[in-house]
Structure formats: C-alpha cells, structure tokens
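Removed from the display is one protein chain of the complex; every other protein chain stays in position.
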Amino acid sequence: MSLDSLRAALRDFAAERDWDQFHSPRNLAAALSVEASEVLEHFQWLTDEQSQHLSRDVRRTVALELADVLLYLVRLADKLDTDLLGAAEEKLRINAVKYPANKSRGSAKKYTDL
Amino acid sequence: MSLDSLRAALRDFAAERDWDQFHSPRNLAAALSVEASEVLEHFQWLTDEQSQHLSRDVRRTVALELADVLLYLVRLADKLDTDLLGAAEEKLRINAVKYPANKSRGSAKKYTDL
Amino acid sequence: MSLDSLRAALRDFAAERDWDQFHSPRNLAAALSVEASEVLEHFQWLTDEQSQHLSRDVRRTVALELADVLLYLVRLADKLDTDLLGAAEEKLRINAVKYPANKSRGSAKKYTDL
Partner (left out) sequence: MSLDSLRAALRDFAAERDWDQFHSPRNLAAALSVEASEVLEHFQWLTDEQSQHLSRDVRRTVALELADVLLYLVRLADKLDTDLLGAAEEKLRINAVKYPANKSRGSAKKYTDL
C-alpha cells in the first residue's frame, strides 16, 4: 500500500459513512494532535533506555497508535490538497541548509538551544 | 519519493550529524506530539468553515508543519521497527469492523459518545 | 484548598510513594501535555455550540481531566521553583500591553493572524 492508496481508502471510508461532515480541517487537526499524544502516553514515564526496549505487546500497541496518526495526517493533507511527500521532501531540503552536517555533527545545539 | 525512501533519507540525515544519540523513541514521541500541536495551533481559533478556506500562504505553512509530523512519524516507526503502512492497513480493517458502514452512516456516535 | 496546599499535598503524595524519581521536569512536562490532550479528546468532534451544552456526566468527566492538568501543572511548577500565580499575573500584564482593549475589541486578529 502507498500513501496514495491509503488516501483513497480513507476517502471511501468516510464517504461510505457520510463522515465528511465531521472531517473539517480543524477537527482533523485536533484529532491528529490527540492521536500523537496517545503515542506519547506510552513513553511518558520511561527512560530513554527503556523506550528502546519495549516488549512485543507494547510495540504492537504503539504501532497501531502510530497508524492512527498516519491516518489523520493523510486525511488532513487530503482535505488541504497538500502533497504530503512533496512537502516532506521540501522540508528535508530546508533542514539540510539549516543544519549543515559539518557544523551540526554531534552537536545538541538544535536541541538545547532553548 | 516513497515512505521507504523517506525513511532512508532520515537515517542518512541523522547519521551524517551523529544525531542518533538524541533519537530515542521517547524523545521522538515527544517531538511528534509537539509537531502535531503546531499544526493544531493554526486552527485553534478558526471555525470549521474558516478552516476549509485557508489562504495560499497559510496552506503552505501548514503543509510544512504536516511534513514535520510525517518526518518524526517515519523516524519513530523506523526506530521501533514498525511497518507504518502495514499498521495503517491493519487499523483500517479494525475500523471497518468497529464502524460498519450501514450502522454508522451519518451518525456522530463515534464522535459524541463521550 | 489553595494552590499552595495543593502543592504541599502533591509533595506528600509523591514522597509517600517514593515517586520523586519519576518526577523529572521533562517527565512532568510530557504528562502535562498528555493530560491536556485528554481534555481535548472530549471536544474534538463537537461543534462550538455542542461544546457549550455538555451533559452533566460529560462535564463531570471533563472536570476530572481538568483536575489532572492542574495536578501536573502545580507539580511541574513546584519542581521548577516557579511561582505559578505570580507568573500568571505577569502574563496578564504582558497580554494587556500586547492586546490593548481599544484596538483588540471584537477583533479576531490575534486568532486568525496565522
């Protein structure tokens, strides 16, 4: 399955249930944020180390939460006529300029530069 | 570009900067949630109607925020060895059973059943 | 009960359970964000109008979610030695300068100025 076919499947899913009325961009943006927090909920009390060694069961649960994020992300991008992968490519180019490898190597500047 | 090539590009990007040390699943989950909120920030005071008619400039800004969500989502899934599109397909199947079209049509039950 | 006594109660609660080890500012910040999203979850598919007329049961559920946000907020402020109400007063003063009443009246500029 590609992102394109996922987008098409989500359109059909909503159409069959007459759910487009609920899928305004602002509703979808709220849902996207709520789903991303549900991912975080699984990690909130773990150390970095523990988060690297999840049990098989937890990994499966988290995988389905990540899927929820992807579903709303693709749906919202569709409603906004956004080319999600194209925007990701553009963002990669922007980041490559913003964080040149030779100046950013091993540096946490991006991260701790509050 | 596919999700697979995006995942590969993100691996290279982090490796070139020695940033894997920062990319624990729990850090990436926090970043994913923060980026999803940055999407929501653009919509928080808009009506549903307004959110359907964003200006060209705002749509471009939001597209890059959606890209950020996708980048962290793909990176986190990679770190957890999760097949993101496979999980999305599975979730679609789960949702199809949970919300049968003939019983869910036009119903906001999913939505208002707090 | 005042915020001061709530802060004291939360200190005792954590001490009795030896939970301070989990209450690093970064963990508490993640928990705060997750709890705020749980509040949003109740509203994500509602219209503005519907959100103003919650049933008694939903209001009670949401009240306890708001309480969770307050508990983590007070706990995090305590761990950072922050005077929460003092910071709120300061923020009110900042906002009063930023949004003068005579220029901001009825204007959604703050809100739609994306």
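Chains: A, B and C, in written order; residue numbering restarts at 1 for each.
One rule holds in what follows: contacts are C-beta pairs under 8 Å (C-beta built on N, C-alpha and C of every residue); 3 or more make two chains touch, one makes a residue touch a chain.
Not measured: the values here are computed from a predicted model.
For the omitted chain, the shown partners it touches in the full complex are A, B, C.
Residues of chain B that touch the chain left out of view are 22, 27, 30-31, 33-34, 37-38, 40-41, 43-45.
In the full complex, chain A touches the hidden chain at residues 30, 33, 37, 42, 44-48, 50, 54-55, 58, 61, 108, 110-112, 114. Touching residues on chain C toward the chain that is not drawn are 1-3, 6, 9-10, 13, 16-19, 21-22, 24-27, 29-30, 32-33, 35-37, 39-40, 42-44, 46-52, 54, 59, 62-64, 66-71, 73, 76-77, 79-92, 94-96, 99, 101, 104-108, 111.
By our rule, only the chains that are shown with their structure count from here on.
Looking at chain A, one finds that residues 22, 27, 30, 33, 37, 40, 43-44 touch two or more other chains.
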